[in-house]
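What follows is a short report on a single structure.
A single protein chain has been omitted from the complex, and every remaining protein chain is retained in its original position.
Just so it is clear, A, B and C label the chains in written order, and each chain counts residues from 1 on its own.
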Amino acid sequence: MAYDNNSQKIVDYIQNFARKHSLFVLAYGTGCGAIEIPPTMTSRYDAERFGIRGAATPRQADVLLITGYLATKTLKRVIRTYEQMQDPKYVIAFGSCTINGGMYWDSYNTINMLDKYIPVDVYINGCMPRPEAVISGFVKLQDEIQAGRADGWKKYQDNLEEYRANQKKIIKNWTMPDFNW
Amino acid sequence: MREKSTTLYIGPQHPGITGNMMVKLQVEGDTVVKAETHVGYLHRGFEKLMERRNWLQSFTIVCRICVPEPDPNEENYARAVEEIEGREVPERAKYIRVMTLELARIASYLLWYGGQAGSAGLYTMPQWSVGDRNYILDLFEDLTGGRIYHMYIWPGGVRRDLPKGFKDKALKTMDYLEKRIDEYDKLLFENSIFQKRAKGVGIIDKNKAIEWGVVGAPLRGCGIKSDVRIDDPYEVYDKLDFEVPAMEGGDVWTRALIRRFEIRQSINIVRQTLEKMPGGEFYNKIPNPMKWKIPAGDAYVKTESARGEFAYYVVSDGTNKPRRVHVKGPAYVHGVTLLENLLVGENISDVSFIMNSLGTCPPEIER
Amino acid sequence: MEDIGYKIFGAFLTTVLAFVVGMFYGGFRRKIIARIQNRVGPPVYQNFLDVMKLLSKKTAVHHGIMQQLAPLWLITMSIVTLMFIPVLKDGLFFTNLNFSGDIIFLLYMMVFGSLGMALGAGQTGNPNSAIGVTRGLIQMVGFEIPWIMALVALMVQYKTTSVTGLLDIQSQSGTWMMFSSPFAFIAALLAMPGMFRYSPFDIVGAPAELASGPVSEFGGKYLSLMMTSGSIFAFVKLTLIVDLFLGGASNLIELVIKTFILYMYPVLWGAISPRFRTEQAVKYFWGWPLFFGVIALAFATF
Partner (left out) sequence: MTDTLNKENKLLEVLKEEFKLLSGKVKRSRRVEVVIENEQIIPILLFAKERLNYIHFSHMSCVDWIEEGKFEVIYILWSPEEKINLLIKTKVAREGEDLPNIDFIWRQANTYEREIREMYGLPFDGLVGREEFILEDWDEIPPMRRDFITNEYVSETYFEREGREDAKDVREQILGRTDEKLPDFAKKYSRD
């Protein structure tokens, strides 16, 4: 069986092409950004043109869209959800508050930097980002996937200890099952 | 033989939930026997943050409390501050405020159309109504510069005047929407399956409704005429001509009918404000916000938002920062005690349906 | 020997045809619904990309043997059912393995796939799946009764239990079954949306109620198999109804036209209706569809 670089490249290309054009977004409105998701999905902006559609459960989803700030209580659920998703999975963080805390930088209950807790592939800034910005974020993610650079899920596997340490710093009562592939 | 009951979690990650909250259900067969609301997934500690920010900085925060309809928050906060300080608001600003509030109400109802129909599985309706909601957001963008968060109604008036040509554009949008709402009626209200789903589901007891703390459209759907716009008129609502509906029934269907009626009333009010709006100043200038001190005192103000009464309790201790800003959204009661009561005895299919008809919006509960 | 070669090649061709046509129908469905909803919608080939992507996903969920077998079971049953349906009236490749008792056999096979799915979904331990399965079985009881009545009426009326036999009768008499036994056709037509599980009968995987019901725990390759099997099965159902009531098809173009028109009926109904509750759905099926089923049966017997 020839398993040289070229055939692998072709397989990768086809895989990435399919992955790029079919992004199932998990229906999880984690923050106030969830209000711009319906306009993005519906008639005026119609994200389904790009193959973006909603998925009801984490098992079926490819993209975890973190819509806005994460309260620590939600962070626990988000981590759990992220770990339930099947590889390859991508994270799009939405809004200024995921980047540096935004408006809520001094709030005792919201995290400030999302990429310390789960790997983030694309950030969309703004409060709120407009639907155009969201779509442009998705297009950026598609480009990254095609180029093979959207590998947050690999990063998570490789640096699991580091992420876990950060997560456990906030989530005091850690009762979740361990992450196993 | 007693059926074994199962625990079913709806949320926080669930397509049927409104926002980010969780309802823990005890289910026997298809029937809910016990419901428990779990909130706190969206807690940002706004009220704590406002203790650290001065009066004007707090104003940029309040609108983020409720996403579908931020304007009642801004208006409430601004009015509370004005009431404590005794600041006058120009007449034109009041009209602009009312117009903004009503536009926000329309936008919120359009979102509700989508949510209510979507939770019943009619996916064409959200596509239409949320798509048309963009036209209202366009108006907001012209007016304030922001689609979702406007930060427009501030203490002393509004932030900027109407842009050129706004009136024509707004009137045109209203005409368009009125036409579209007739089409929504054909799709949603004349649909026999929707009627079958909605009638007799999630009934609120009329005699208990006020005591339970029900407000807004759900209360009017019990046949009790109650609206902050008439009961405790604010801004210029007493000079405008509009009707507040009340229908007997108390189920999802009546609440839907109430909203269907009210969205037309709101369109009407927007037209009236645009017609009657006087000229003149649109804001009463505030001093340097870093040094702007409000005399000690407190105020309790409320606004009728699309989901019900939105109340603010603001306390000042005479410094340049608020002592306490307590926000009570309608969902604080609707989403916790009322929902827990209503869901008992209902079918699992109707959980999300009832939540949408009550307009449960978790950010109001935990802020 | 040559005959068997043709048969095997034909079976392969039929499967590919069913897959491609079913997938494209799914794509057209999404496109048409998108147009109704005032938007552009995904490209027609979107479903192929979805399946490809799902195949390329890693799968790391293990709930047990039955859960892993369920999608395979489902797709096997779809293809087996397909094998017993004459896709074309008298083509070389597409008549497949039908024999004299095959309507009864088909009735059994069409339920069998969902049964495997039910076992698999039950093993995932997700309460949503369990509730979804229960609902699915209840709904099946609902639509199967008028549907079986319609078919039994046909069998009684024409004294044959084979699809090819019914096809022959239709081509000999020159009229389609939908005209010669209208009540059976109406009953079958009213029961048909239940089989497709589009709105208003999407109570099994209702997103706002049960996340996605039985398939909640199935992702990646499992889901892709399910999607594939779903599109093959859609083709199966459409072809069967075309064969039984619309006089079958003598070439592929005729087949595609007939099945597509038939397919539009549940799709368009779905685009404008909300979802029934479980008991309302059963009530619906045991109302007019059952009534017409009974009339058809009476009409056939006397």
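We adopt the following convention: a contact is a pair of C-beta atoms (placed from the backbone, for glycine too) under 8 Å apart; a residue touches a chain by one contact, two chains touch by 3 or more.
None of the values given here were measured: they were computed from a predicted structure.
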Among the chains presented, those that the missing one touches: A, B
Selected from B:Tyr113, B:Tyr149 or B:Trp212 as touching the chain missing from the view: B:Trp212
Residue of A:Ile14, A:Met113, A:Ala147 or A:Ala165 in touch with the missing chain, whole complex considered: A:Met113
Residue of B:Asp30, B:Glu83 or B:Asp138 in touch with the missing chain, whole complex considered: B:Glu83
Sites on chain B contacted by the missing partner chain, in the whole complex: 39-40, 43, 45, 47-49, 51-52, 83, 159-161, 163-164, 210-213, 224, 226, 231-232, 282-283, 285-291, 299-300, 302, 309, 311, 313, 315, 323-324, 326, 328, 332-333, 336-338, 341, 366
Contact footprint on chain A, counting only the chain that is left out: 72-73, 76, 99-101, 105-109, 111-113, 116, 166, 169-173
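Here is the rule we go by: only the chains that are shown with their structure count from here on.
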Separation of mean Cα positions, chain C and chain B [Å, integer]: 44
Averaged-CA centre spacing for the pair chain C and chain A, given as whole angstrom: 36
Length of the line joining the C-alpha centres of chain A and chain B, rounded to whole Å: 30
Multi-chain contact sites of chain A, meaning residues that touch two or more partners: 27, 42-44, 54, 56-58
Shared-contact residues (touching 2 or more other chains) in chain C: 37-39, 207, 211
Touching residues on chain B, where the partner in the complex is chain C: 6-8, 14-16, 27, 30, 117-124, 127-128, 131, 187, 191, 193-194, 196-197, 347-353
Interfacial residue positions of chain A with respect to chain C in the complex: 14-15, 17-19, 21-22, 27, 42-44, 46, 48-49, 51, 53-62, 85-88, 180-181
Chain B to chain A touching residues, read off their complex: 12-15, 19-20, 40-45, 48-49, 52, 60-61, 64, 67-68, 111, 114, 126-128, 130-131, 133-134, 137, 147-149, 363
